[in-house]
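Attaching a single structure in structure tokens format; questions to follow.
Removed: one protein chain of the complex. Kept in place: all other protein chains.
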Amino acid sequence: MSEAVPQKQFKYITKRRRVIEDRRFITGRGNFAADYNFPGMLHVAMVTSPYACAEIKNIDASAALALPGVRYVLTGAELFEHINPLLSGLDLPNVKRIPLAHERARYAGEWVAAVVAESRHIAEDAVEMVEVDYDPLDYVIDPEEAMKPEAPMVHPQHGSNILCDKTWVWGDVDGDFESAPHSLAFRAKWSRNSTVPIETFVVTAKWDEGKELLDVWASIQMPKYPEQIARALSLPVNAVNVHFDVDVGGSYGLKRGIRQTVIVSYLTRKLRVPVRFNEDRLENMSGGEMHGPDRIFDMEVAYDGDGIMHSIRIKATDDAGCYPGRAPLQLGKPVSAIVGPYRIKSASYNAISVTTNKTSQEAVRGFGQAPTNFAIETMVDKVARSLGMDRDEVRRRNLIRADEFPYRIPSGSEYDSGDYHTVLEKLQETAAWQELIAKRDALRAEGKLAGLGLSTCLEPSGGNSSFEPFLNPKNDTTTWMESCLIKVDMLGSITALMGTSTSGQGHETLLCAVIGEVLERDPDTIRGTHSESIGALPSNSPVGSRMAIMLGGAAASAAEKIKTQLMEIAAHNFQLPVDRLIYDGGDISVEGDSDKVMTWTQLVDIAHRNYHKMPLGSEPGLQAQHTWEVPTGGALPAEDGTVQMYPCYAFEAHIPLITIDRETGQVEILDYHMGHDCGTVLNPDIVRGMTFGGIAHGIGAALYEKFEYDEGGQHLSGSFMDYLLPSSHEIPHVEMIKHYTPSPLTTFGQKGSGESGYLGAPAAIASAVNDALAPLDLELTTLPMRVRDIEGLLNGQND
Amino acid sequence: MSEHKITLTVNGREMSGYAESRVTLVDFLRDELGLTGTHIGCEHGVCGACSIVLDGKPVRSCLMYAVMAEGHEITTVEGLEGPQGELSPLQDAFWENHAMQCGYCTPGMLIATHTLLVENPDPDEEEIREAIGGNLCRCTGYQQIVEAVQMTAKKLREAT
Partner (left out) sequence: MKAAPFDYVRVSSIDEVCQVLADSGEEARIIAGGQTLVPLMAMRLARPSLLIDINDVSELSGISVDGNDLVIKAGTRQADALASDIVKSNVPLLADALSHVGHTQTRNRGTVGGSLVNADPSAEIPLIAQTLDAVIVARSTRGDRTIPVNEFLESAMATTLAPDECLVEAHFPIWASKNTGFGFHEVSIRDSDFALAAAAAQVTLNRKGNCEKLNVAIGGASPAALRLTIVEEELVGTDLGDDAIKAACAKIGDLIDPQADVHADAAYRGRVAKVMAGRAICDSRDRAKGVLQ
């Protein structure tokens, strides 16, 4: 860390502290969903559709059912009769989503029937014996083809393949384009990829007939999971108990296995034994929740000869795949930062969500922001190139200045704080920008293709739900709260509970450090833990870079309530007003009379045992809860189409230096610097790690990763041999430069960082590749930029 | 189809169980022997989450059938601690450097780097990256893992 938090010294937060959760992972004692076993548990394997689109005429499971060990074969038709369709993010009453294909299979790999057997091995044997009679139908894979009136319809009852086509104009876009001396237009593509965790989705459900309670152990990261299960199964939510203490083996937005959960929940209620579905990698990659945004950007920018950008027009066409769950909402979130970190005075945005015969798109780290940032940054580079200006200079001229915050962008979001120029300056200084340019030019002089990349991007954080009412007026949700319950037991130890699961973000560590900070108690003596859903306070799960802000805020507020209770007990016993007392490390003394002290132990003992020493009418025991509303939340979008999306905005800038092998198209990253400002950093190691991981995801998206379909509608990237996750060889050492501009909206000035790195790395790598190609007057604007794409551009015309 | 009684040495203890021929070693370790520290990521030999030590060498336990391990010696992540549950220097360095997030690839990473340090107590960054080149991590970008191994190597050197 290059600089201490400027505004205040903290005792526990902001310091390096070991991450509590790590202790169990390094000893093989994690509690992942596949680690839970129950007597008599049955296993599910899926029959999958070989067709991109087909009518399911008949399913004959008799041979499978005759195999010893096979207990049941569940079809979409049976589910359709007994459950409620799953929720859709948009208002699409005629698009019914059932966990298994019902009447029609709509993508290759779609789950058509679930085989239940005594072991996964037997279930897979039986899958081969289920005979499905399909009638193949016309299908559509390309989203632009899908928008044509003659295209085969994915959901005929919806009447169109267009799920959403909305345009917003913020400011005088036409006027600004007319008055600007320059404009340029281009198309950029972000191909279907995602953050692919190493653990697949795993869920076990167990119906307890005696309690009439459905217990669920799942590798889940999803808002309102218990509620969604209950709705689908027509159960009250208090009959569903999700065990949020299950460790989730990576998610980054994706672990949203509501279909899987509904299937095993239905089965355990029907068969009266625990049922597990542990996706294998093939089920996971083709039929699970693995596919992310798949987006075409048509961009236009109006600018002047000084490189000042005046207005932008963005059209984003997103291929949602086959079933629109929350995927289309990923078109809404980027409105949060639709002009990036730049002072662009007007903007228009046309968001189009299209359904095709591909696997459904799911939420991915950044919720649509990483693709949008890539498109915006590509635009800024193009402005610089068109004027012959340096890319950093164009950015400096357009970046919002530190004295302009809070800054309201045309679409209505107010950026809380930032010091973009300083971060960029620090980064360029540390990275030795001029020397990197010299190094690049020296490589070029040797005949190599070398490029220096630059991106300056925002990470909106503190996730709220504003994109829901923004894209779906029937949804009037305006809170996206998070809660914490703290109890101090009779012997004085502190336990804090959250009502959600964790997939690597270190929430236990977060709770302990924040509560320790407020109560001035050693975090190592505090236990932070996950409540079961049945005892949990409202939560919206760790999405949208929100937990440092939201869980941190809830925990700090609950801890303040505990502190207040302690002060009141002490005041009552000292017979003094509270403002005469000093709280120090849990003990409370009288100002100016340091001999008069009540210790933490004494105070806690009074709260639990000596009601006669408590203030009249107070609540015995020592516990507090707090449920936090998202800062700046609570409002519906305005009638003029403006909306306050996420509250906090972190800033990141990336500088990679790369070379390209002219003859093979291989990219080598020689050097990588990144500047990062996410306000007050609660745990430096956690923020550092998430940022490095985000950069690795970004490099994967920029160079390697794509879910590919062929013209026959077959998914070609169904295994780890076909979908390429970068290894330790492909990810470089990254030098990170920190800066700390606190948010005025949060408890300690913290902003989110769960999506950091990923929001700027793809743009930066693309910038570097295009800088390397620039001397040849070539460019690429489609991600990923794979060896064959780069080499083909360089040499393909020779064929 | 054949079922076998399989006896092998796991983390210094002789253990036995039954498995069909087709049960992979990782499934056997997890389901039959209850050692759930070794994880399954891809079941086709790419991700390395199931890495174990077999006769002193790191290997994929999803690419072996359990019956093939009969009579062999295996170390899993559960075997890296000392007899009193004390952390190995490598485990401690993974913790100190927060060389993980979700923890799912961590057992495999520990196995890969543990065996590296046995063979090469002073690896450079390239050698560390080579040793974990077959272990995929989606959380960390690998950097804190490399740092943890570097710290361990340094500590081990200073101790000798």
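Going in written order, the chains are labelled A and B, and every chain counts its residues from 1.
Keep in mind that, in the parts below, a contact is a pair of C-beta atoms (placed from the backbone, for glycine too) under 8 Å apart; a residue touches a chain by one contact, two chains touch by 3 or more.
As the structure is a computational prediction, the values presented were derived from the model and not from experiment.
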Which listed residue (B:73, B:92 or B:130) would be found touching the missing chain in the intact complex?
B:130
Specify the residue from the set A:86, A:137, A:273 or A:716 that touches the hidden chain.
A:716
Footprint of the hidden chain on chain B, which residues?
1-2, 4, 20-22, 24, 27, 43-45, 48, 51, 54, 57-60, 62-65, 67-68, 70, 112, 130-131, 133-134
Chain A residues touching the omitted chain (full complex)
120-121, 124-125, 128, 280-282, 663-666, 704, 708, 716-717, 719, 721-722, 724, 726-727, 729-730, 786-788, 791-792, 795-796, 798-799
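By definition in this document, only the chains that are shown with their structure count from here on.
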Residues of chain B that touch chain A when the two form their complex:
20, 22-23, 30-31, 35-44, 46-47, 49, 76-78, 80-81, 87, 91, 94-98, 100-107, 110, 125, 128-130, 132-146
In the complex, go through chain A and note every residue touching chain B.
18-19, 21-30, 32, 34-35, 37, 121, 195-200, 247-252, 280-281, 503-506, 685-686, 688-690, 692-697, 719-721, 725, 727-729, 731, 733-734, 757
